[in-house]
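Some notes on the structure that comes next.
Only one protein chain is missing; all other protein chains are in place.
Let's turn to chain A:
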Amino acid sequence: MILLHVIGFGLKVGHLLLILCGWFLSLISLNLLINGGIMTNKISLPHEEGHLWMKMREQISELGCKIHHNYSQYIGSRKVRKNWWRKLLVAWIGLGIISSFSVLWYMSSQSVEKRKETLASMCDERARMLQDQFNVSMNHLQAMSVVVSIFYHGKNPSAIDQRTFARYTDRTAFERPLTSGVAYAVRVLNSEREQFEAQQGWTIKRMDNVEQTPVHEDEYNPADLEPSPVEDEYAPVVFAQDTVSHVISVDMLSGKEDGENVLRARESGKGVLTAPFPLLKTNRLGVILTFAVYKKDLSPDATPTERIQETAGYLGGIFDIESLVEKLLQQLASKQTILVNVYDTSNFSQPISMYGSNTSSDGLRHVSALNFGDPFRKHEMHCRFKQKPPWPWVAITTSVGILIITLLVAQIFHATMNRITKVEDDYHEMMELKKRAEAADIAKSQFLATVSHEIRTPMNGVLGMLHMLMDTYLDETQQDYVRTARESGKALVSLINQVLDQAKIESGKLELEEVSFDLRAILDDVLSLFSGKLQDKRVELAGYVSSKVPSTLVGDPQRFRQIVTNLVGNSIKFTDKGHIFVTVHLGEEVAGLMEVERDPNSTLSGLPVADRTRSMAGFKTFNQEGSPYTSLSSPDNQVNIIVSVEDTGQGIPFEAQARVFNPFMQVGPSISRTHGGTGIGLSISKCLVHLMKGEIGLSSLPQIGSTFTFTAIFTNGGQEVNNQNNFISSEFEGMRALLVDPNPVRAKVSKYHIQRLGIQVEVVSNLNQDFSSLNMLFIEEEVWDKNLGRMDFGISPKVFILSNSVSSTRSIFSAPGVVTPFIVMKPLRASMLAASLQRAMGVGNKEKYRNGELRMLSLNNLLRGRRILVVDDNPVNLKVAAGALKKYGAEVVHAERGKEAISLLTPPHCFDACFMDIQMPEMDGFEATKRIRDTELSINNRIQLGELSVEDYENVSNWHVRIMAMTADVIQATYEECLKCGMDGYVSKPFEAEQLYREVSRFFHTVNDVNP
């Protein structure tokens, strides 16, 4: 039973836990799927678990829904939610305590019930046994009464005397285990008394005294008893078992109990019991069972009167209840566990204890009725457990278990809620931090913008000063220094711009310019930018541009330069010996070169390098099937440029090669300490290359070197490829030179640069030549060093040594007795070479190289004769702008109002361009431009439709005047904004010659294309 209960309870607890788990799961899943709205609870369950599970699941999910509903309702107010779950927690703990106590109560009541049942069954068992044994005794007594009736009364003379009776009863005592003694009394009427007394030889004695004055057993003597007074009839005992022989001659009717008993017995004809009374002699409690012995067999329905008349005597059995019950109980195994009391309850209000100690009757009790066959007498057996009931340990442990489980679940819940709260707090904190971080990011951008603006302003001063310096009279070296300084300054400004660009690139807002530029000049600039850095390193820096690359390309020179600068700068950082070699080829060329296997040792400095082709291995362009360049070369005049930067530096470890293009990622933390830098350069380069529709790749061998290669797509500048007349300077044209260099790669580079000046170059590998017909002789430094002192060139050629570093030049000068050669510092670049040659040869006109004048000349070319409308509300500004434009030869017309400009620019008109101030009263520049564009559009449409004749509009069918915005604030008025309202570009106010040139060249160039 207990086991079953425990199992049942265990199942209940398990069920409860499952519900809880389900509820938690649904809560968690709901939280997780807060937006998805998918109920994971609906996952189909195995069929056998089926219906019940589904029901439960639904309930759980409903509950979850409700809770979640509440939850989401309260999600705004954390305090309320906290209270809510605290209440739930308290309720849960309360529920747990209640259930634990109810389980305790239930289980202990179960055990009490069980105990009761056990007691009842034990009690009943004892009662039944007692009753049975009693009945057995009673039956035997009855049988004895029959014996007496037959042998005593039925025979004359009697067959039984006292000795026979005593012997018989003694020997049959085992039949009557409950009787301590048997006696027989005959009925003697008063009339027969004397006869009887004489016959027996003793007088009938009365009994009552005996009862009233109990005496000790040994003192008891029946002879002391008083003779019975005269009565109607007597019932003296004639026979008795030896154990009770002392009652012989005592009149049973004289005893109060016995008398009643005898009377009742003869009336009923059944065994009749006395109330328990202390027995004579033993003084122990006992009852007497009395049977009437009749003279003849009576019918069962004989009347009491008949019975009385027929009564011959009375057989009595003495039952010593106490000893008997004890004897009985000893037979039973579990005697120790219970206490038995037997009561005579005939008089209900005053039960007489027949057996058992009269201890307090608290605690569990069971009452079993005893039926001894006498309807007048009622007996009860009261049973109690000896021991106090044991503690209900199972119930206690179970309820404690429930309590613990409840508390644990509560703890889990509490912890979960705390966790959720904490996570939410963290989340809010994170949101706060995120907001702050975003604000900081904005602040950072603003800071960057401000700072870069602030830096640009003084940098413009520096650049302007350098610009002015270049306009002054400088010798070639000074000019080169100034040029380098200026380019460096410009690079710095562009770097600042690039820092700003990084943000733009990341947000995809960067746009490339489309201007024509000279790639070779850009490369020269980059090389000269780094030449200073290489002075103290023994690293040769060289650039080579394939002759097939057009001299003018259209694209974004600044960005191209940025990429090359980044790559070269990167290489310089990591290279301490050998060379850095920048090559520019056309895509088609390299595809051809790739097929020709290169000699790995034929490099610029003779040191091995990483294979360039491997750096291009990932390029899609080269992996395409078929001929890859048919699509790239020129339906729309596109030029695919491949630039390689090859160095013999320390290389990049293989594991780091994959991530060098990630922003702020360097090979290792020690790298930034050793070499500095932000690690942003390569990332920007990659972005820029992608913007140029190209690809970038790298091939690197540790301790050998790296080769970065990228492709970029530009538009052909329109001029013929490999234009021989397009030299940097013309004064050397047609001269002949010999280049002495055993290294073919290096020779190729030197030859390329010398040829750019228009000089015909022949390459030889040693000095054993005839130099007489030459104008100049270029000798590699290493060749010169080897042949030092064995040289005799005569006088005709000028000798130039191509040298790498300042330190080595000194050694050349210190060599005595030799023709003093001219030193040409590497890296070679056209302007530098030209300057050196000029100095050596004494030719050329310095003034021709004054950049400012050159630019001014070109501006003059562009603007001369152009009719330009300048619109500005500020008369002073108007005058300044007009003055600047007039200086370059343009014809300037003023307008002070936007409306004025509109009327002037309504076709037909003869303006080539319009410079429009943006911020004007009444109508600003944007608005005016829009209106002008609208007017132009409607007129163009009408001309096309034939409503207006083209002749009236100077034979121009497509009117579009070039409008340039003038603004003081270049940052505010962005290029896009100008384009949006139909402007063609913008110039900053006040005019700067270079910017003006750039903008004007952009569209007057195209104007020329459209209207030649």
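We adopt the following convention: a residue touches a chain if its C-beta (ideal position, glycine included) is under 8 Å from a C-beta of that chain, and two chains touch if they have at least 3 such contacts; residues count from 1.
One rule holds for everything that comes next: contacts and distances are computed from a predicted model.
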Identity of the absent chain, which is to be given by its UniProt protein name, from "Calcineurin B homologous protein 3", "Urease accessory protein UreF", "U3 small nucleolar RNA-interacting protein 2-like" or "Histidine-containing phosphotransfer protein": "Histidine-containing phosphotransfer protein"
From A:S245, A:S346, A:Q638 or A:Q919, residue that would touch the chain that is not displayed: A:Q919
Of A:P278, A:P375, A:G464 or A:P653, the residue in touch with the unshown chain: A:G464
Selected from A:G94, A:P389, A:G883 or A:P908 as touching the chain missing from the view: A:G883
Missing-chain contacts mapped onto chain A: 461, 464-465, 468, 873-877, 879-880, 883-884, 886-887, 919, 921, 968, 989-992
